[in-house]
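Not every chain is included here, but those present sit where they belong.
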């Protein structure tokens, strides 16, 4: 299993790539990677995710508590922990705020991707499928929000999910894989937004 | 308190980041930071803010007059000075011209952000709030414009403000913080513009 020193550079770079796309404006977003069965590495609160230093990545237990005293993990750490807890293959989780995800999740009651080759990035073998992206109402009580999300995660693991007016969560077996799936998800959201523009 | 030599590199870099977003096209925009109770550092007139040299940052008193003879501060220096004068915690002010701010301020009588997680960048604790961005009519008489703005700044300090057909002003405790708030503000403006596109 990877050490903090091994995953930190990958998370720093993923943050830079997300920043180029405009998904981590201000101090938005958070990024994490699994270290072992009990701990993950996650970005700390109050830093710009496009200019992370490796020291901005801290260790947190799967219950959300920091391993070292005095460091403050991201407010949304519990949503990361939930994914690692439920899905052993998940090695990294990325959360960003894109304009497309924010606007679509506010204006559309649901988001459905239909007819896109790019869904194959999520393991589908054909474009001839309809893929839903769940949208959950935003909630500042993250534990409560996690509770709302958990049944669907367990019942029908989605390709990612959106929080209304907030952004998306994407994940993968490692940081690079999670980043690819985030790119694919944002590409699909850009396409959907575009389709609504030209109607 | 910081010296000119300390804030100049931060302003140069903030200009580069604003340029990547397209907020300082031509010689648009101006950037400043507080030096002490009486003086600020601000970009001089007639330079490209995406390619500032440290010598393009000059010292100006809070009444808008340059400390050294023969240098010409930005025409909008008084709007910067006003913010430093009214709000002691303000350590930096950034002004840029984005397409979103320009078009929204021309076409919308007022700009209201509703339901956005990103308003938390401005100290709000929840997305369940409506946040207004004041829009003032553009005026080439900057002293007169400052006089129009001042009552609202004193009565209800906003998260920033827009000048119609012109751009936005954002501020923070230092250059990095001001830049984060500018990114958050432009993100919200992009979202609002997008919502109007798809209606």
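So that you can tell them apart, the chains are marked A and B in the order they are listed, and the count of residues begins at 1 in each.
Here is the rule we go by: a contact is a pair of C-beta atoms (placed from the backbone, for glycine too) under 8 Å apart; a residue touches a chain by one contact, two chains touch by 3 or more.
Keep in mind the model is a prediction, meaning the values are calculated, not measured.
Colleague: In total, how many chains does the complex have, if 2 are shown?
Modeller: Spelled out: 2 chains shown, and the full complex contains 4 copies.
In this text, only the chains that are shown with their structure count from here on.
Colleague: With centres defined as the mean C-alpha position, give me the subunit A-subunit B separation in Å.
Modeller: 31
Colleague: Taking the complex as given, what residues does subunit B use to touch subunit A?
Modeller: 115-118, 121, 125-128, 176, 180-181, 183-184, 186-187, 190-191, 194-195, 197-198
Colleague: Mind pulling up the subunit A residues that touch subunit B in the complex?
Modeller: 22, 25-28, 48, 97, 99-100, 102-103, 106-107, 138, 140, 163-167, 193, 196-197
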